[in-house]
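This is the structure I have questions about; it appears just below.
A single protein chain has been omitted from the complex, and every remaining protein chain is retained in its original position.
Chain naming follows the written order as A, B and C, and within any one chain the residues start at number 1.
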Amino acid sequence: MKIGKSTVPHTAICTSDEHTIVVRGQDLCHDLIGKLSFADYFFLLLTGRQPDAACSTVLNATLVAIAEHGLVPSVQASRMTFAAAPDALQGAVAAGILGCGSVILGASETAGRLFADVAARVDAGEALDDVAAATIRSLKENRQAIPGYGHPLHKANDPRVDRLVEVAAEAGADMRYVRIAQALERAIPDIVGRALRMNVSAAIPAVLLGVGFPVASLRGVPILARTAGLIAHLAEEAETPSGFALSYQATRELQYDGQVPAGFGSAA
Amino acid sequence: MKIGKSTVPHTAICTSDEHTIVVRGQDLCHDLIGKLSFADYFFLLLTGRQPDAACSTVLNATLVAIAEHGLVPSVQASRMTFAAAPDALQGAVAAGILGCGSVILGASETAGRLFADVAARVDAGEALDDVAAATIRSLKENRQAIPGYGHPLHKANDPRVDRLVEVAAEAGADMRYVRIAQALERAIPDIVGRALRMNVSAAIPAVLLGVGFPVASLRGVPILARTAGLIAHLAEEAETPSGFALSYQATRELQYDGQVPAGFGSAA
Amino acid sequence: MKIGKSTVPHTAICTSDEHTIVVRGQDLCHDLIGKLSFADYFFLLLTGRQPDAACSTVLNATLVAIAEHGLVPSVQASRMTFAAAPDALQGAVAAGILGCGSVILGASETAGRLFADVAARVDAGEALDDVAAATIRSLKENRQAIPGYGHPLHKANDPRVDRLVEVAAEAGADMRYVRIAQALERAIPDIVGRALRMNVSAAIPAVLLGVGFPVASLRGVPILARTAGLIAHLAEEAETPSGFALSYQATRELQYDGQVPAGFGSAA
Partner (left out) sequence: MKIGKSTVPHTAICTSDEHTIVVRGQDLCHDLIGKLSFADYFFLLLTGRQPDAACSTVLNATLVAIAEHGLVPSVQASRMTFAAAPDALQGAVAAGILGCGSVILGASETAGRLFADVAARVDAGEALDDVAAATIRSLKENRQAIPGYGHPLHKANDPRVDRLVEVAAEAGADMRYVRIAQALERAIPDIVGRALRMNVSAAIPAVLLGVGFPVASLRGVPILARTAGLIAHLAEEAETPSGFALSYQATRELQYDGQVPAGFGSAA
């Protein structure tokens, strides 16, 4: 069935013949394997460009920052899935990745789009602090969350934020989007009525946009990073299972709000 | 509901408080972000150990080798999924990962287990070439595929194999499992009746087992690597869609083998 | 980690003790197994109410209407996934379900929300045809697709539409949302400039909302229905494989738009 206008698929990422695999215009075996780190190759795959040194440093730092934060909901989902279906590692990884959505890890992309919008208005001549205040006010009026600010555990300070900013500065990255993220942070208390500090999902786009990472692919960073963390958790699950124990604990205080038939529970 | 024996979950990967995130015993922000590459961090998450230089080189090389090979079935599945559900990048990545199964990318793990078995028998005193021949004979008798040998496109020679072996040798890796893989390759023609050359799914465990990568997590390497490739393909799909065009082409020669009601097609 | 306000989980769907499983207030074994059809049970699970006869008839009809339409993209994705990972049926089903997104099968829900909005304005006193025209104009001005109208194959008439409307009328369902859907269809040509006829994704909410199916769960209907179709396709794939053949055909006319290294292809 023909859906959409085009019937001929196109790609500019990879082609190959029997002897050679070409990726982004280069010979995979001759030019890339053994010469490029995995994170740099990810950037090349995504953009067609080799990252410069600052970009490589910052991208690796963000991937390390977001790969792992313990038994968060998506890791629990992944370990429970593996416990129930241990033959299919790929299925348990997929279940974990499916939790990288708008509420939890997708905030990196939403925050990045916000920063890009602020940058465009500043480029058009508005003052940064005015745009920042207007942006926060607009989110508040539309009852939208401020993506990348506030954290359920790291309330006063997400320690990954300062470290990522420090790494970016030392690497010589463009710090423009960090300044935008900080301006938004300063604007929050007066408008929202309480301080909400930058969390890692604001810091990641703040440093990555400054080294040329494409805003449209920001969600790919937590997805790739968490895949590494999930594989580690599933290796641990295979050795020392916790998936069913997590599921048991989760329902110990479960409240059933529905009705029961006459006599239910009386014989138990 | 209590399933299994344990009701208390355990982990040794990560813990945190409001100020500090601890991963594998180290302070994430102080010791790891900006100091470790993403691939090295993957190894640390998985094993609790920092990789040495040879391990880091070889692991990066394998991840680069397997991340991308064009519009293979799992990439097609991922791009079609994204075309149908463009709001959920994580869903399209998950669909692609679900194709990293026993037939396509899981061969890395199956081959690795085979190499480990051969190594154990050699350690117990048998000659390598005898064990190799016995292993191939046993697979043939049980009508099982030889995991990691033969490739639908790279028939004479998978170019990634020689390059990965070269990188491992230059990095000073233990080449023992490479020699095992090569012994199996030598044993194939006489027993199977035709040459089947090592493909990338044999080369990956051959070089990784020599630098201490755990055999039980070998399938994690293609899964992590392909996640990077999938994210790149989905970025391309968002810009220049091909998912529906692939699906259109796929069925142009589709043959319907069932029955049709009287008159079907006559008015078309 | 505490995310959100509540720390105690609640449910009103099911509870159980050693002897009895209670679903929506009834004894699963005594009251439901053998007494309720699967589709009726789906409605009970979802709403807590038993469907009346009209609801049962219409719900079954919609599930039958949308379960299968040949080798559509999500079925291709599922069969390719199974070919690559045949040990994990659940993974191939999941890959197919992941394509039930906003563009393809999610239109049932989007169209249903549109119909509910129109109904609310009519309840508030506006004339149906005025609201219909205003709705289509608003979608056009915002460059949004009209969800549930137009079909790539069934251009003049999606045969499932008339049949679903007929089944609903014969079952004695409330036809109000069908009339709304038809009013939108009438409004399209003048405003859009060409006729776009109702497709199955408009007919499904049009008939289901009239029998009390909750608008918020409309996307569940194509998801449940397609799961049945996917399981059938995967049973066929296990017997007579087509997944890799689909993938081969899909790329026969693939165009590579990137660069190649000097000499690429010359030896092939």
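Quick note on the criterion: contacts are C-beta pairs under 8 Å (C-beta built on N, C-alpha and C of every residue); 3 or more make two chains touch, one makes a residue touch a chain.
Remember, predicted model here, so these are calculated numbers, not experimental data.
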Of the listed residues C:Leu89, C:Ala116 or C:Met175, which contacts the missing chain in the full complex? C:Leu89
Selected from A:Cys29, A:Ala77, A:Leu114 or A:Val131 as touching the chain missing from the view: A:Ala77
Hey, which of C:Cys55, C:Cys100 or C:Ala202 is the one touching the hidden chain? C:Cys100
Among C:Pro159, C:Gly172, C:Pro189 or C:Gly265, which residue is in contact with the omitted chain in the full complex? C:Pro159
Contacting the left-out chain: of A:Ala85, A:Ala116 or A:Ala216, that is A:Ala85
Please pick, from A:Cys100, A:Leu114 or A:Leu196, the residue that touches the omitted chain in the full complex. A:Cys100
By the contact criterion defined above, which parts of chain A meet the unshown chain? Give residue numbers in ascending order. 70-74, 76-78, 80-81, 83-88, 91-92, 94-95, 98-106, 243-244, 246-247, 249-254
Need a quick check: the contact residues on chain C for the chain that isn't drawn. 1-4, 6-21, 23, 28-30, 32-34, 36-39, 41-42, 45-46, 57, 59-61, 63-65, 67-71, 83, 88-91, 93-95, 97-101, 106, 153-157, 159-160, 162-164, 166-167, 170, 214, 216-217, 219-220, 223-225, 227-229, 231-236, 238-242, 244-249, 251
Missing-chain contacts mapped onto chain B: 1-3, 8-15, 17-20, 22, 24-27, 30-31, 48, 70, 72-73, 85, 87-88, 90-91, 94, 152-153, 250-251, 253-261, 264-265, 267-268
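Note that only the chains that are shown with their structure count from here on.
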Compare the two sides of the chain A and chain C interface and say whether they are made mostly of the same residue numbers, over half shared, or of different ones. same
Distance between the CA centroids of chain A and chain B (whole Å) is 23
Taking the mean of the C-alpha atoms as each chain's centre, how many Å separate chain B from chain C? 34
Expressed in whole Å, how far the mean CA point of chain A lies from that of chain C is 29
Residues in chain A with touches to at least two other chains are numbered 1-3, 8-15, 17-20, 30, 70, 88, 90-91, 94, 153, 251
